[in-house]
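What you see is the complex with one protein chain gone and the rest in place.
Take a look at chain A:
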Amino acid sequence: MNSNVASVKLVLLGEAAVGKSSIVVRFVSNDFSENKEPTIGAAFLTQRVNIDDHTIKFEIWDTAGQERFASLAPMYYRNAQAALIVYDVTKPQSFIKARHWVKELHEQASGDIVIALAGNKVDLIEENGENERKVATEEGQKLADEENLLFFETSAKTGYNVNEIFLAVGDKIPLKRPNDNANENGSGNNQNSSRVQLTDANANAANAGNCSC
């Protein structure tokens, strides 16, 4: 097994029905449902990805999108190292909401949080033509440039750019291996070994299949 496992806490934010859960399901199970039931409260999923010589374990908080659930959001992003803000390229309102989330994270979340912006549902444009698009790629790119965000246009339906956006997040995070602190402190060894077992059991239970990337 790979001992270089780093956990990345990632939170998904964005308006209702932009495809947050669908992006996670695509990433974690490589699956897609046309009518995904709305998330109530929050869901938690994990996925491991191997990059070069180490493994990143994404711990993903998938949040409810409806406005009134936003008051619960600080509970997840408080300790998050990464955030994925999703909007729907066919819904201008969802892009405005995405801007609000960027602002809130800059003000409230930890200073070094890595933020990625995903313009989801580009399959609708491929299917129905450019007229369907209501948020230009340049608009998304501009926001990303101004606010120092990673930016991808994605499709949970086709899988387009879904793995890519998570990998880009993984790349950008200053990785702290879970055993870094423990090694400085001899008494921490015992605890460290239990934690390794823990994450293994966790990965087996949570993931039906490994990420193909």
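Everything that follows uses one rule, which is that contacts are C-beta pairs under 8 Å (C-beta built on N, C-alpha and C of every residue); 3 or more make two chains touch, one makes a residue touch a chain; residues count from 1.
Following the convention adopted for this analysis, contacts and distances are computed from a predicted model.
K.L.:
Pick, from "Rab-GAP TBC domain-containing protein", "Membrane magnesium transporter-domain-containing protein", "Ribosome production factor 1" or "Protein OSCP1 isoform X1", the protein name that UniProt gives for the chain of this complex that is not shown.
P.N.:
The chain we cannot see is, by its UniProt record, "Rab-GAP TBC domain-containing protein".
K.L.:
Pick from A:31, A:126, A:145 or A:171: which residue touches the chain that isn't shown?
P.N.:
Considering all chains, including the one not shown, the answer is A:31.
K.L.:
Even though one chain is hidden, which residues of chain A still touch it in the full complex?
P.N.:
Its contact residues with the unshown chain are 7, 16-17, 29, 31-38, 40-44, 46, 59, 64, 66, 68-69, 71-72, 75-76, 78-79, 178, 187-188, 190-191, 194-195, 197-199, 201-202, 205-206, 208.
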